[in-house]
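Heads up, one of the protein chains got dropped from this complex, but the rest are sitting where they should.
After this line comes subunit A, so read on.
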Amino acid sequence: MDDVIGGDGFELVAAVLLLAGAVLSLAAGVGLVRFPDALSRMHAATKPQILGLICVLVGVVLASHSWSALLVVVVAILLQLLTSPMSAHMIGRAGYRTGNYRRDLLERDELEDDIKRASD
């Protein structure tokens, strides 16, 4: 059934990848707590997760020595890449429109300028 790929070297790479994924997930968690407003938190919630997830999944494939796992992982990564921008956009958009951000922490806000121009 499952063709075996790789040898002991793969175990080491897998361990490194899993660790990297874990560190990125930790960073996402810390960012979620530490970043000041909803929009900044979206960065923490969605971004390290992408590379983190890829690291973990690739690590799992290497550790499991199986090709069929690779197929499922490829699908999982692609769907993640396609769907996470959508949710990030919808939440970010809603967050901006409902004023769920700290204006004082925005250096520049060209969307506000644009809305002002449109309403003038």
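Heads up, the rule we're going with is that contacts are C-beta pairs under 8 Å (C-beta built on N, C-alpha and C of every residue); 3 or more make two chains touch, one makes a residue touch a chain; residues count from 1.
The criterion applied here is as follows: contacts and distances are computed from a predicted model.
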Undisplayed chain, where the name is taken from the UniProt record, one of "Heme exporter protein D", "2Fe-2S iron-sulfur cluster-binding protein", "ABC transporter permease" or "Na+/H+ antiporter subunit E": "Na+/H+ antiporter subunit E"
Absent-chain contact - pick from A:L18, A:A44 or A:L62: A:A44
Touching residues on subunit A - with respect to the absent chain: 23-24, 27-28, 30-31, 34-36, 39-40, 42-44, 46-48, 50-52, 68, 71-72, 74-75, 81-82, 84-85, 88-89, 92-93, 96, 105-114
